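One protein chain omitted, others in place.
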Amino acid sequence: MTLYAVTFYVLAAIVVLSTLLAIIQRQVIHAVVYLIVSFFATGLLFYLLGAPFLAALEVIIYAGAIMVLFLFIVMTVRAESGEDKGEIYQWLPAVILGIISLFVGGVLIFEIPGSKTGLSTGMATPSAFGQFLFKNYWFPVEIASFLLLIGLVGALYLGRRESRKGSEDRR
Amino acid sequence: MINNFPWLTTIIFLPLAGSFLALFFARRPMFCRWTSLWVSLADLFLVAWLFTSNLQRHSWSTGKWLLAEDHPWIESLGIRYSLGLDGISLMLIFLTTFLTVLCILVSWKEINAKVGTFHFFLLFLETSIMGVFLATDLFLFYLFWEIQIIPMFFLIGIWGHEERVYATVKFILFTLAGSLFMLIALTGLYLIHGAKTSLYTFSLYQLIQTPLGFSTELWLYGAFLLAFAIKIPIFPVHTWLPDAHTQAPTAGSVILAGLLLKTGAYALLRFGFPLFPVAARFSVPLLLALGLIGLFYAAWIALAQKDLKRLVAYSSVGHMGIVVIGIAVWNTMTLSGATLQMINHGLTTSALFILVGMLDERVHTREIANFGGFWKKMPGFSAFFLFFAMASLGLPGLNNFVGEFLVLVGTIKTWPLVTWFGFAGLVLTVIYILTVVQKTVFEETRNEKFREQPLADITVREVLILAPLALAVLFIGLHPQPVLDLFEGPVGVLIGFLK
Amino acid sequence: MIVPYGNVLLLAIILFLLGAVCSISRRNLLMILIGVEIMLNAAGLAFVAASLKWRLLDGQAFVLFIFAVAASEVAVGLALIVYSQRRTGSLNADQYNQMKG
Partner (left out) sequence: MKTILFFLLFFPFVGGFILAVIGRYLPRRVAEWIACASVLGSLLMASLAFGAAGEKRYLLTLFDWIRVGDLSASMTVYYDHLAAIMALMVTFVSSLIHLYSVSFMRDDRDYVRYFCYMNLFVFSMLVITLADNLVFLYLGWEGVGFCSYILIGFWYSDVANATAGRKAFVLTRIGDVAFGIAIALFFLILDQLSIFSINSKAASLSAGTATLLALLLFWGAVGKSAQLPLIVWLPDAMAGPTPVSALIHAATMVTAGAYLLMRLFPVIALSSNAMVIIAAVAAFTGLFAALAALGQKDIKRILAYSTISQVSYMFLGIGAGDVTGGMYHLLSHAFFKALLFLGAGCVIQALHEEHDIFKMGNLRQRLPAVFWLYLVGSVSLAAIPPFGGFFSKDRILLSTFGHPEPIYKFLALIAEIGAVITVLYTFRMFFVAFLERPSLQEDFRKKDLKIPKFMVWINAPLAILAIFAASLNFPEVFGGKSWLAHYLASIPGGIPLSPASAPLERSMEIGSGLLNIAVLIAAYFLYRPEARFLGRPTPVVFRQRLEELLSSGFYLDRLYQVALVKPYQAMARILWLKVDEGVVDDQFDATANIFRFFSSGLQLWTTGRLSTYLKMLLLGFTAIVSALALGWYYLR
């Protein structure tokens, strides 16, 4: 039980717990807050597993951008009308299936040869990672940027305020 | 040059290119019509040119592929893009391109809604049908076989008559059900061949050599036969056809009767029998019986029809019965006759459907009871109608006679009784055709409403549609030898498979 | 030596299933989207662990792409949610039942 291991388990506990809390919140805004915690912890896990650049990105994009976006939306739409009553039958099938999957997945994972061998520490410096990325994956990166652009355009298109005439036509 | 350039691919996919052109310019109907017409004409001339140039270069009688293409396609599964052209498929693609041109001309005035889409489907259909006639890889064949259902589905479903939805759903259910079985059998054959020879391939000529046990062969053959029988159609599974024909627009009926039915018979000839010779021979009595039943039954039922288009549809069942007999007997004469009969039926029945379509345009009904006295009102139309009706009942000197005669006379060597019944069945054909000719062309209608209706005789465009058909009918009737020479080689090869 | 490789994967699976359960059980469109985010995140975790195990940076590169996908998905998804909310006035997923056969 090294210090690394202790750190990992602590962080894992935080991640699981905060995610669990997030998904059972009735208010979306609470869920988002819990999730930010979860993502921070995940970022730390990334750091622990030798991906400092990704850890930074995790914090910036997930915990920062995405969650903030959620917050904005929650505040914009303000409509919690159709929110769940939290009845048990609603959760039951999903939970049962999840537990089965978890069991099967766990069995599968520990049947993999080498799954019990420990991970030794390592670190990919951001510069090394950057060089690797643009050496081997320059084209997918471009594609990804293109994807983001399209996402942007799509979001703009969907979110634009409809002219009154158009909306009347649609009704 | 002729052997290096991928002519077959060009022929198959030229209409597809044209179809997209039509789709893109869907907002300009006249442009769509002209484009499609020129593209299909170009394809027709391409085939005609191939015809003439090959006629000089090759000796037809060898039975080898006149043109073939073979490229690897999905290599991991042993699927190849292989096409082959011999005399039989040459005649059939000739017919295909010919009828497509006519279909476009026929639809010139009839189709006014969604013109671009219509021509898209029409040309798309042409591509897929020619694919079926040319493919020599079973997977490729299956692909084209399935694809051709889709445009037909839309052609009937969108531009059809009153009960088009019922008809089109029935059509697609029947054909899909049949080809599903074929797919299973096809895969089975592929796996068996692979397991036995450790060569996984869909090539027809490899699969022909697959050693099969009798019961396996019977099952596989049964599945293939079911798919083909539905398309041909053979007696008990023909009920989709009257509905589909009746409800389809004229061009749809023409393609359906003239070409789609031929794909079934062609597939039986090219794939069904050679792949499973033992089982096929086992099924001969069944096929003969069903063919004869189809001949009698359809002719009999046709007499009672009230809808002219439905009558022509039933006549198709009868004529295809003769084709089935010809294929089942499987000797030089009957095979040539059956193949010729496929062409003949494509010409005459298409012509009849076109004529019914013209009537529908003028009188706005298809009820036979509302027709009558056309000889006075439209002499040109009536002359053509009489001509094609006579061709359809097998008057010697016109095309159908040659095919029917070859089949029936060829049959006598092995199945004399079938010849007897076949000739007798032709009488029933005469009865219903003469009845309908009398009711439409000669007699006045009993329906007062339609009696005084003024009708315009056929226009130049319509003469342009009908005259080539009439010439083809006369040509095959009086001088079928060039066509029969084309069949001689391939038929010899086919016969070799069943020895 | 940090922890056995399997433990990290187990964590990823737990996270993934939590996300899945979230998107299935909740009826709120926003929560469904959040569940999807959690699942994507779990996948990223597995990739990073694998990258460390085999000492190959490709895994991390894929995480980067996952981020890109997640970001654009959230952008479009949220825009869609706003759009639908504007049209129907509800965020309840079961209101959209036009696909009923």
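Residue numbering begins at 1 within each chain, and the chains themselves are lettered A, B and C in the order written.
The criterion applied here is as follows: a residue touches a chain if its C-beta (ideal position, glycine included) is under 8 Å from a C-beta of that chain, and two chains touch if they have at least 3 such contacts.
Note that the structure is a prediction, hence the values are computed from the model and not measured.
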Contact set of the excluded chain (shown chains only): A, B, C
Pick from B:Leu204, B:Leu288 or B:Ile301: which residue touches the chain that isn't shown? B:Ile301
Can you say which of B:Ala17, B:Ile74, B:Leu286 or B:Leu434 touches the chain missing from this structure? B:Leu434
Sole contact to the chain not displayed, among B:Leu14, B:Leu426 or B:Ile465: B:Leu426
Per the definition of touch given earlier, which of A:Ile29, A:Ile60, A:Ile100 or A:Ala128 contacts the omitted chain? A:Ile100
Go through subunit C and note every residue touching the omitted chain. 20, 23-24, 27, 32, 93-94, 96-101
Even though one chain is hidden, which residues of subunit B still touch it in the full complex? 173-174, 236, 239, 297, 300-305, 331-333, 336-337, 373, 375-376, 379, 383, 386, 390, 395-397, 401-402, 405-406, 408-413, 416, 419-420, 423-424, 426-427, 430-431, 434-435, 438, 441-444, 478-481, 484, 488
Across the whole complex, list the residues on subunit A that are touched by the chain not included here. 93-94, 97-98, 100-101, 104-105, 107-108, 111
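The definition used in the following text is that only the chains that are shown with their structure count from here on.
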Based on which chains are in contact, what kind of graph results: line, ring, star, complete or other? other
Subunit A to subunit C: how many Å between their CA centres? 6
Taking the mean of the CA coordinates per chain, how far is subunit A from subunit B in Å? 59
Scan subunit C for residues touching two or more other chains and write them down. none
The answer for subunit C against subunit A in the complex is residues 1-11, 13-15, 17-22, 24-28, 30-31, 33-35, 37-38, 41, 44-45, 48-49, 51-53, 55, 57-58, 60-61, 63-65, 67-76, 78-83, 85, 89-92, 94-95
Subunit A residues within the subunit C interface of the complex: 2, 4-5, 8-9, 12, 15-16, 19-20, 22-23, 28, 31-32, 35, 38-39, 42, 45-46, 48-51, 53-54, 57-58, 61-62, 65-66, 69-70, 73-74, 76-77, 79-84, 90-91, 93-95, 98, 101-102, 105-106, 109-110, 112, 114-122, 124, 128-129, 132-133, 136-137, 140-141, 144-145, 147-148, 150-152, 154-159
